[in-house]
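Selected chains from the complex are presented in situ; the others are not included.
Residue numbering begins at 1 within each chain, and the chains themselves are lettered A and B in the order written.
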């Protein structure tokens, strides 16, 4: 491990939480170079909805490489890209009656977000964009301006311009309708909040602490966008790709965003990012937003394979089923450890267990020692974040949740010992 | 091809210049789905310095996939990442006596640039950054502010802040020393150009029209940075990785940048981006700049293989040799077609043939019909840009240059015909 400490920037993060050298992985299991097994409740921060190295994906990649299929294609037409577009249209867009055009952006979520923000501004000729408290949209300067967490900011960046932050669903308490609040600002020409080009929102805030927007709230948000002629951008980078039980996270609310950003699992584990947009918004000049790796053909190959999980409803059904199981188990755990003031929230297969400050991080560390990889989220890392592969076997799920229980038990014991001076 | 027109955003570009569906590729040759062969003088805009699907790289990728090596690793430690770090240290940094720390950023060049700009600002606690005329550093908002070309900008973006543009070497004519000019601005506390955190520069401007900064200019720039306590960021995304005849493009000038951005060919054809920084600048908090795909392990595998080309001096020698050949041949071509007012410039294996407005684009189109892929650059696409793989066989090089000659001949003929009314 020494070379990482010597050579890699201090910015490195997960290597500190999970200090071992990983070697191979399959499905929901990773193995380090000593052969130690880890169950994966993290899923590459949402990249691995279909697990590590799914045989179908791996097979397709090897075949592509063996036949010298184009690997790097910029935005030239290739067979792999065509196959992806066809599969995406036939499997995802057409059955949902969605007629988005597709823009391949640089293969990072933040690039898709920047693209959406630029396009919205250009089309509407308004520079303002509204984002929400606890939203996370990326760390390049355009996206950073829409990301709430101060940890990522510095006075020297000069990032505070042309975005306004409004309270997300629940931010002011369960009883306050924050869309009404937002509406007051938009209705009042003297509120200081200028009419925005777009509102960007996650339907479930992952980094923000697993905050689930209510269906009613999302519907009212869409309605408000229509009334005021504001574009609605759904950032589905973390909670799209089936994470919430439908391919797009906004399907549950029956809304029709003007733009959708996709990344993470869309590439089947490989770097890829997309912007979907209503055709009339596609007002780009050729080459006006570009990027070298927007034609990562290995990702197209993997992505095309991964989309076949959406040929039928099996995966969606499984997510709902497993989601309920996670919820029940988490609720039981919560009941068992009232001393940590636990709160369970989530949807589909993204769940959070909020606890007393500090506990989530300690639990993650305890769990790692017991062979489970799980991360935290929220402004103060106060939420243990359950983000397993959608394909995880129920045994592994059960085993992993058992490790959580054991870890909390160990923590509780430690605290008791401290109290009693042992 | 119809699905690209129907589904892909109007922003698509190269697919318009090279309208066919590519299938496989090897070295410096691509084949479309009809089996038509194309010689590649474009090299994926600089990603394919080692050619398409180099057997060593392909083999390593297949092996990694076959053994279920971790593919997506965030910034966790993996065997593949460790191997890359070791190889990069031993092959690149150590022999050059460079002691940079390495930051893996999101796998796009623009992300590496944003990272450099953020870090420079944070470390120096100054928000201003100086960039140069005709510089290209990317299209996310932070990098865009340092990119000169107005084509990429829109009033609605609000991108004009905290960067100042200074004249690149030669911008004011051969006789004007633009560093003297810059010095005047920095020396005068009332010039309006506040002391910047950093100066960001390409040693050869690729997108800007193949403008080669003189060694003396680069030395003076470094000297000026030292005098005024300004960080020097070399953006080596396009012209690093051996393109100019040395691994880093700045080696020819003997300068020591404070930060270096690398991307494109560093990943051996797969998406990857790095920021190198002097250790004392590594003042990040863990996780302060992050990104999902900064641990693209397939790219680490490919990159490690690709770096073995630098185990000895063979590649460097070859680049110099082939570069001279290109220069000679281009000069001959220039002499043959004075009517296009041709100017040849370049270094190593990046060359530009500037011609009367419009001619470069037409030549590219003619060449494509004859089986050659070549792009243009410059603010008005006035420069034909020669960017072949560094490993290209001399026969293919000769064949490609022949196609250029034929294309120009055809253009000249067409123009003659128009003049004479035929």
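By our rule, a contact is a pair of C-beta atoms (placed from the backbone, for glycine too) under 8 Å apart; a residue touches a chain by one contact, two chains touch by 3 or more.
All figures in this text were calculated on a predicted structure; none of them were measured in a lab.
Asks: Copy number for the full complex, please, knowing 2 are shown in place.
Replies: So the full homo-oligomer, as given in this file, consists of 4 copies.
Throughout what follows, only the chains that are shown with their structure count from here on.
Asks: Any idea how many Å lie between the Cα centroids of chain A and chain B?
Replies: Computed from C-alpha means, the inter-chain centre distance equals 31 Å.
Asks: List the residues on chain A that touch chain B in their complex, please.
Replies: It comes out as residues 1, 3-4, 7-16, 18-26, 30, 33, 44-48, 52-53, 58, 61-62, 65-79, 81-82, 85-86, 89, 101-104, 106-111, 114, 118, 121-122, 124-127, 138-143, 145, 151-152, 154-158, 161-162, 197, 263-264, 269-271, 275, 277, 282-293, 296, 298.
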